[in-house]
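As you look at this complex, bear in mind that one protein chain is not there, while each of the others sits in place.
For chain A:
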Amino acid sequence: MQKVCLTVNGREVSAEIDERTLLLEFVRDVAGLTGTHNGCLEARCGCCVVEVDGDVVKSCNVLAVQVDGAEITTIEGLAPQRLAPVDQITTQSLAGVYRPVEAVRGTPEDLHPVQAAFHRCHAVQCGFCTPGMVMVLKDYLEENPEPTRDDVRRAIAGNLCRCTGYQHIVDAAMEAAAEMRGERVPDRPTHGSTDGA
C-alpha cells in the first residue's frame, strides 16, 4: 500500500492505495468523480482523458503513484457549478439544467466553450466518449486557437467515438475555437458539416 495525495479539481484527495491503482480508478473510485470513463483500459479509446498538471493523459495508462502530488483536472472541473449535488429532481432543478440550446454559452457560470459547443452542435449521442473528447479538445484549442478541420481531426486521433461519425465533433471544435478567440458564434445550432470527409 502507498499513500497518494492528489488535488482533484481543486480539492485535496488522499488515500492509502494499492500500488496498482490506475489514475482512472483513483479518480472514479477514490475521488468519486465518474465523469471520466473507462472505455478500453488499454490507451486506445481516449474516454479516460484527464489533465495532470495541465497536460492531458490517458488516465487508464498512468498509475496513481506516478502522479503523486499532482493537480488533476477532470471533466467535472470544467464547469464547477455543476458539481453541486442534486438530491431531488424537481421541475426547478430540471429547468435549471435543460435550458434552450441557443441559450447555452461558454461562460464560467455556464459551461466551458467546448462543452457549450458540443451541446449546440449535437456532438454528443450516447455521450460515452464525450468527457475525453472535451478534455483533449480543450487542451488542444488552448495551444492552437486557429485550427483547421484537419488539425482538429489529428488532435482527436486517440479518441474513438462509435456514434457521431466525428462530423459534429469537428463542427463543435471549430465553433468552440471561434468562441475561445472571442468571436461571436451563431445563435442557432449549426447542424450540418462543411467537409465531405
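The working rule: a contact is a pair of C-beta atoms (placed from the backbone, for glycine too) under 8 Å apart; a residue touches a chain by one contact, two chains touch by 3 or more; residues count from 1.
Assume contacts and distances are computed from a predicted model.
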item: Chain not displayed: protein name in its UniProt record ("FAD-binding PCMH-type domain-containing protein", "protein-glutamate O-methyltransferase", "Carbon-monoxide dehydrogenase medium subunit" or "Aromatic ring-hydroxylating dioxygenase subunit alpha"); value: "Carbon-monoxide dehydrogenase medium subunit"
item: Hidden partner chain, touching residue among A:Thr7, A:Asn38 or A:Asn61; value: A:Asn61
item: Touch with the omitted chain, as defined above, among A:Leu78, A:Val124 or A:Ala155; value: A:Ala155
item: Positions on chain A where the hidden chain makes contact; value: 2, 18-20, 41-43, 46, 49, 52, 55-58, 61-63, 65-66, 136, 139-140, 153-155, 157-159
